[in-house]
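The complex appears here without one of its protein chains, the remainder shown in place.
Which chain is which? They are A and B, in the order written, and residues in each are numbered from 1.
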Amino acid sequence: MSAPVSGRTVTLTLNGETHEHEVEARRLLVHFIRDDLELTGTHVGCDTGNCGACSVILDGRLVKSCMLLAIQADGCSIETVEGLANGDELHPLQQAFSAHHALQCGYCTPGMLMSAKYLLDNNPEPTEGEIRRAIQGNICRCTGYVNIVAAVAATARGEVSA
Amino acid sequence: MLLKQVRYVRPGTVAEAVQALGEHENARPLAGGQTLINVMKVRAAAPDVLVDLADLGQLRQISRDPDGTLRVGAAATYADVIGSSHVNEARPVLAEVCAQIADVQVRNRGTVGGNVCSSDPTNHLLPLVVALGASMTIVGPEGERTVPAEEFFLGVYLTAAGPGELLTGVAFPAGAGADGFASVTIGRDGTCIANAAASLDGGTPRIALGCVAAVPELLLPGSADEDAVREAVRNAELDPPSDVHAPADYRRHLAEVLAVLAVTRAAERGRA
Partner (left out) sequence: MSETVVAPAPVEVAAPAEAYKGRSVPRKEDRRLVQGQGVFFDDLRRHGMGYVHFVRSPYAHAAITGIDVSKAMALEGVYGTLIGEEVAALTDPFFELSTPPGADIKDYALAVGKVRFQGEPVAAVVGATRELARDAAELVEVSYEPLPTIVDGEAALAEGAEILHEEAGSNVVWSGTFDWGDYEAALAEADRVVRIERLHFHRFSSTPLECSGCLVEYERATGQWTIYGNHQMPGIGAIWMGPSLRCGLDKLRFVSHDIGGGFGNKICLHPYYVACCLLARKLKRPVQWTEWRSDQHMANAHGNERTFLEVEVPVSADGTMLGFSVRAIDDCGAFPRYEPLGAIIWAQVTPGVYRWRNIRVDFTQVCTNKSPVSPNRGYSRMQHLWLTERIVDIVALELDLDPVEVRKRNFIRADEMPYETPNGCVYDSGDYALCLDRALELIGHDRLEERRREAAERGKLLGLGIGSTLDSGTNNFGQSQLLNPELQFSGNNEVATVKLDLFGELVVTLGTVPQGQGHETVAAQVVADILGVSPDDIHVRPGHDSYWNSHAGFSGTYASQFAVTGLGAVKGATELLADQIKRLAAVILGVGDPAAIELAEGHARLRDNPEAALPFMACGAIINANNAGLPPELDDVTLNCRYVFRPHFEVPDKERNFGNLTLTYATQIHACVIEVDRETGVTEIVDYAAVDDCGTRIHPQIVEGQVHGATAQALGAAIHEAFVYDEDGNLLTPNFYDYHVPHALDMPPMKNGYIESPSPFSPLGAKGMGEGGGAGIHAVCAALQDALRVAGRPIVDTSHNPYHRVWQLLRDPEATRRLVRVEQR
């Protein structure tokens, strides 16, 4: 075991691409993603880990990236909203969100999409209650969640308009 | 929101972790971080060294002993507990309660050890481990020791796992699993305003009340009858804190109602 460090080079994979970067030990993963890797789709909405706007999938698990240090993600694989679309083709969830007006200002949307993706990756036929539970950690102030739930349910049913 | 400078180390064994915690005066273990990172954001506590337990796979294990004791590693996440067949067979209330904590993201990271070691009076697992008569395994420079749950909590953010020590596991004695939990929370799956856990195993009920004092309040009423439970709560002469969610008298009232509800649920589970 080496001595404690106040910073180090972190190597991680993000949306399939490998990144290597110097980082201070205290740097939150969300700031690393936004400021150091310049992927600004993941957002900050609070300072106590409640709002979920920073949600990403880390080594296959949905987490809040403001509640992790970047240094903890060394060697990990991360998925963010920028990895959902396939070139110009939007992910079914992205299409459904638009079709169902599941976003207004769009600020909670990246985190919301990651939570929805995580749900459908693990539970392809969720009930409405399970959908709400899946996004319970994502605050939205614009939509009241109604259309978000509808969009996720529609995606699960394979009903996504082009 | 932004942390102070800190140093970070990721030991490969429990012994290394204990060593690191002992070597640096203001070192803290980092498990799920769902409390510690918040505390550091607000700069209420600023450890000098974070000892990341991520590589200590043995601390995530959940197992059953031959005598039926359920052993939950301190670094088992709430998600691990919820998905564990051992837990669901031996002490399903644990899974039920972990499933009420916050949200998916928190449950993927937050740990049993973190929940009890942060000793926040509103945490879910504090009254639960006390009511279930769990024992807490602590590893320090002098070796390993166990502390009964009811002696583990010393105050707000203060437990028997002192500086230089590491909680490694929580063990629940074998039983029929006649356990119950009840709470009133700020919104669905929110922070507890009041909570209570009860276990009817072995005849005499054990009831633990959270949120009403710095540490869980253990009650041992003579029977599981509603009157006996209410009397036990009243005799405890609770002096709960007042805050924006509950004045003291409301908390005191909820404690009584939830104690009864926890016992009722424990009885139902016992019959099931």
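In the analysis below, a contact is a pair of C-beta atoms (placed from the backbone, for glycine too) under 8 Å apart; a residue touches a chain by one contact, two chains touch by 3 or more.
Because the structure is predicted, anything quoted here is derived from the model rather than measured.
The chain not shown here is touched by just one of A:Met67, A:Leu103, A:Leu120 or A:Ala156, and that residue is A:Leu103. Among B:Glu89, B:Asp243 or B:Glu268, only B:Asp243 touches the chain left out of the display. For the chain left out of this panel, the touching residue among A:Leu14, A:Leu29 or A:Ala53 is A:Ala53. Of the residues in subunit A, those that touch the hidden partner chain are 24, 26-27, 31, 34-35, 38-48, 50-51, 53, 80-82, 84-85, 90, 94, 97-101, 103-110, 113, 131-133, 135-149, 161-162.
Although one chain is not shown, part of subunit B still touches it, namely residues 1-5, 43, 103, 184, 186-191, 193, 243-247, 250, 253-254, 257.
Note that only the chains that are shown with their structure count from here on.
Note: centroid distance subunit A to subunit B, computed from Cα atoms, is 29 Å. Those residues of subunit B that touch subunit A in the shared complex are 1-12, 16, 19-20, 24, 30, 33-34, 37-38, 40-42, 49-50, 52, 54, 79, 102-106, 108-109, 188-189. Taken together, the subunit A residues at the contact with subunit B in this complex read 1-6, 8, 24-26, 28, 44, 47-49, 52, 55, 61-64, 66-69, 71-72, 115, 118-119, 133-134, 136-138.
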